[in-house]
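The complex appears here without one of its protein chains, the remainder shown in place.
Lettered A and B in written order, each chain numbered from 1.
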Amino acid sequence: MKVFEGLKFSRKTSIIHFLDPRTKFLVSCVIFLISLIFSELIILSILFVAQIPLILLAKIQREWSHSIRGGAFLIIIILSTNLIFGYISNNFQLTSRLLIHSIAMAFRFIIITSSFSIFFLTTSPDNLSLALEQSHIPYEFCFAFTTAVRFVPVLANEAQTIIDAQRSRGLEVEKGNFLKRVRKYIPLLIPLIVNAIRRSLELAEAMESRAFGAKKQRTNIYSLKIKKADSIIIISSLIIIFLAIYSKFNLQIPIIQIPLLPP
Amino acid sequence: MIKVENAFFTYPSGVKALEGLNLEIQDGEFIGIMGENGAGKTTLVKHFNGLLKPTNGSIYINGKNTRETTVAELSKNVGLVFQNPDHQLFCETVEEEVTFGLKNFGFAEEKIVERTDWVLNFLELERYRKSSPFILSGGERKRVALAAVLAWDPNILVLDEPTIGQDYLQKERLRQYIEQLNGQGRTVIIVTHDIEFIAECKPRIIVLSKGKIINYATAKEALTNSENLSKASIFPPQIAQLFTQIADLGLPKDVIDVYEAKVLIENLLKGGKRNEGV
Partner (left out) sequence: MSPAIEVRNLFYSYPGAEKHTLENINLVIERGDFVVLTGPSGCGKTTLCRCLNGLIPHFYGGKFNGTVIVDGLSVKDHPISALAQHVGFVFQNPENQLFALSVEKDIAFGLENLALPRAEIIKRVKWAMKITGVTELRENAPHELSGGQQQRVAIASVLAMNPHVMVLDEPTSFLDPMSSKQLFEVIQTLNKETRLTIILVEHRLDLLSPYAKRIIVMDEGKIIADGSPRSILSSKKVFSLGVGIPKVTRLYQLLLENGVSLDSPPISVKELERELRRRII
């Protein structure tokens, strides 16, 4: 669950929070693309270091570190599979290139996680939905998105209550062999489903009562506007991605060599 | 017996729900736990069968520390009935719902039959034995949820908000069940903010506010202490309010029962008849 903690928006005021969601999304995508274009550790390190000021500016160090720690397991898997398979296919020889490459792959994952974590941590789901709406995504989809975000804590709570209620009736989910354990999920799943259906009916009633779908083109209390800061960042991002693609094909990127290992 | 020793509880989110509770509930007692929304009432009772363990301090059920006992083992003694029956009902028939707990606790076949018959009869659910719990009304579902717990005969019965959404007759019926169960020697604990219901049941009362016990007294004492109740967002029952207001007429202040009130006022007015020139 800690992984999700690292994606949960927290209301703060900072320059990063103030930026248009579309700007931030573009920046995240640019970071994502560059990290895919390059597999050199040097470039990836620069990308990683470049994110640090953003995290500090947005005052999200704590939440950000949660999401990285949440991804730690995957990071280790990526690092070790790269190492093990590289080692095997390399005739059981550990080379500097292999080690650097494995580290770079793990680093790539960290960078991608980190850039989208910054995006979600500093963008309120309401604004995100608004950005989607203004990007001409159908409203039903945007509504489904915000409703899902809205009901995550509610459903998590309900699931806990159901587990508590059945444990109080002597249900011990951890006990017994695999088949027995699977059967023990029935008392949890049925109330969960029944309540979800009941809740969705109630929601539908409330939506109807609030004129949902009355007009084809609905209006919005808020609107997003691209501000000056946004334009600057958007233009810089586009320049950076252009430069990145250019240098990929035209520049030689230095390779790090680890001492004591064959290249 | 329930013993709570300096219990603190903080949710993982950082919300402090219990802040240093000390409490003893003897066998066979009838207890009402009252308090504002979010006072920690449900959190406290979830400690009684070990669903939650105190972050600090200890809780003992019949001498056993809840930290060293499983929820299943504790639940055998402490039957906890949740507020919303829909959070626990899942079987095809009421009968299966009732036997679920009995099977979990490993009762013998004939014992299961005996207990099921007893509880369906006691809570007047016999005619719904083969019905699906989902087609029953809200009040009936609440009764099935109670039956499903009462079935294994826990000696401590905890009911969380049993009166929500219930009409007056349903509450009256519930009160009669509770009084019978308590009369048979079980400890009964009800969590509620339904003050008029509590005034009719007259249990010993624990007033919780912001995670602390701010009063633990008889119904008469607790329900007539309006200053104390208001800290927990509760008003005294109407009869208590009335007798606080008319205390200067020479009547006792600590009245919560409507029948007691009737006798007192009858005497007052009959004694005062000469004033009317009758």
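Here is the rule we use: contacts are C-beta pairs under 8 Å (C-beta built on N, C-alpha and C of every residue); 3 or more make two chains touch, one makes a residue touch a chain.
Quick caveat: nothing in here was measured; it's all calculated off a predicted structure.
Participant: Using the document's contact rule, name the residues of chain B that touch the chain not shown here.
Facilitator: Residues of chain B in touch with the missing chain: 35-38, 137-139, 164-172, 193-196, 199, 230, 232-235, 237-239, 241-242, 245-246, 249, 258-259, 261-262, 265-266, 268-270, 272, 275-276.
Participant: What chain A residues would touch the chain not displayed?
Facilitator: Its contact residues with the unshown chain are 11, 124-126, 143, 146-147, 149-150, 153-154, 199, 202-215, 217-223.
Just so we're on the same page, only the chains that are shown with their structure count from here on.
Participant: Centre to centre, by mean C-alpha position, how many angstrom separate chain A and chain B?
Facilitator: 45
Participant: List the residues on chain B that touch chain A in their complex, please.
Facilitator: Counting only chain B, the residues touching chain A are 46, 49, 51, 70-72, 75-76, 79-80, 82, 84, 86-90, 100-101, 104-105, 134, 148-149, 152.
Participant: Given the complex with chain B, which residues does chain A contribute to the contact?
Facilitator: The contact residues of chain A facing chain B are 158, 161-162, 164-172, 186-187, 190-191, 194-195, 198.
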